[in-house]
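A single protein chain has been omitted from the complex, and every remaining protein chain is retained in its original position.
Moving on to chain A:
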């Protein structure tokens, strides 16, 4: 091993050194910085609301926080949220499976690729919520209609990201896989999927955000899905009763769930995979 290589090898061990809890080190932690940003936003909100002094239109941060706790305790807001998340996960999963089937076909067969690219170009710009009236006519007021718009909102952007991920797998890594005699499904699972993971993950994140906003919007439009109203319905109902602090609490709940999924779940997956592998910075 040459001197040059040894220098790089010692660098491997440097990153395992752990620091103490000094403020400077804490500040380097992304989570700490985000908490500071959130606290700052809450403070600005509080000051602005106190200065406005119109609780009916613009409740303070503390009022909203209290309404949040109250709604979670007695108004079943968390159940509404759970109902929303459950429907969302169903639609999300269906869309991901459909997209992976389409993309696998597109990778293997050039004509399917043309079909998929045409479809994504057509449907990607079409807001999912615009399909809702049609979905309600076809499938009635219920979960099926919600699922249709959800699938539409996730399928196209995710398929687009996954397809470009597969197409960007470096030629050398493809050849390495073929060199070992890998073909068919084992080639896809062992080489293409991990190599395309950065794009697939970002597609999953985009799909999640689209699905979440589509679902809340759909619930606002026609409210109750099946027996249990979702979070959008909770917001709509609170507005009808002029409980503005509760509307804010509902919105905060939407944001919080989005934040948790993005910063805890997706961040965790990324740190375990693409960040660790140096595929993404």
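Definition applied: contacts are C-beta pairs under 8 Å (C-beta built on N, C-alpha and C of every residue); 3 or more make two chains touch, one makes a residue touch a chain; residues count from 1.
As a convention for this text, contacts and distances are computed from a predicted model.
A.B. asks: Considering the UniProt annotation of the chain absent from this complex, which name among "ABC transporter ATP-binding protein", "Electron transfer flavoprotein subunit beta", "Fe-S cluster assembly protein SufD" or "Transmembrane transcriptional regulator (Anti-sigma factor RsiW)" applies?
C.D. replies: The correct option from "ABC transporter ATP-binding protein", "Electron transfer flavoprotein subunit beta", "Fe-S cluster assembly protein SufD" or "Transmembrane transcriptional regulator (Anti-sigma factor RsiW)" is "ABC transporter ATP-binding protein", the UniProt name of the unshown chain.
A.B. asks: In the whole complex, not just what's shown, which of A:30, A:54, A:118 or A:186 touches the removed chain?
C.D. replies: A:186
A.B. asks: With the missing chain put back, one of A:78, A:261 or A:279 would touch it. Which one?
C.D. replies: A:279
A.B. asks: To test your reading of the contact rule: which positions on chain A touch the chain that is missing from view?
C.D. replies: Against the missing chain, chain A presents residues 1-2, 4-5, 7-9, 11-12, 170, 172-173, 175-176, 178-182, 186, 190-191, 194-195, 197, 273, 276-279.
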